[in-house]
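Only one protein chain is missing; all other protein chains are in place.
And then chain A:
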Amino acid sequence: MGLLNFTREPVPEAVSADMHNLNQLSAQQFSALTEVLFRFLTEPKEVERFLTQLSDFATMNKISLGPLKNIVKSILLVPNGALKRNLSSEQVRADFIALGLNEEKASYFAEQWKVNSPTLTRLAVGQTLMINQLIDMEWKFGVTAGSSELEKVGSIFLQLKLVVKKGSQLENVYVELTLPQFYSFLHEMERVKTSLESFS
């Protein structure tokens, strides 16, 4: 096997056999299986659904679930590595062929990869580590009418509740701002937006 694009490590022995088995599927069966796979890749949280769909596929096509799961594991190696390395559909096709999948199926899979890769890339970026991510912001503002020290006040206050994700927990942070602080905060945030936009 030549150099692969999606990984630098040696591929497990079983993969060749799995590809050989895949080649036995009809074009229609392969297309259905590919659809199930990409649906899972674009919604990785739907594990239950994925397993159900795999099981249905196995029953409908009279394949045992155990071997099917192994085949699926082998197939998934490629898109996972491809995502990490930003591979093109050409490279994905070449890798499948190198692994032993026939040209027709490799091309088909590579096409599906091209269609789905923007969504998959966005997902992968979204999974990237974020420190104390800001999840939500609630606000209220009003007028202080009076206090125990001042009978009539009439000053404006702004209160923000920031919901921050610390590790796996959400923490609420409450802050009060004066009006000048608010305008200054708004101004700074607009500068950040300009900066972020210039780098996008």
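In this section, a residue touches a chain if its C-beta (ideal position, glycine included) is under 8 Å from a C-beta of that chain, and two chains touch if they have at least 3 such contacts; residues count from 1.
Rule of thumb we're sticking to: contacts and distances are computed from a predicted model.
Of the candidates "PRLD1 protein", "Multifunctional methyltransferase subunit TRM112-like protein", "COMD9 protein" or "Tubulin delta chain", the chain left out of this view carries the UniProt protein name "COMD9 protein". Here the missing chain is touched by one residue of A:Q28, A:S64 or A:Q127, and it is A:Q127. Residue in contact with the omitted chain (choice from A:A14, A:V47, A:V115 or A:L150): A:L150. Interface residues of chain A with the unshown chain, by the touch rule above, are 83-86, 121, 124-125, 127-135, 137, 139, 141, 144, 147-153, 155-159, 162, 164, 173-177, 179, 181-186, 188-190, 192-193, 195-197, 199-200.
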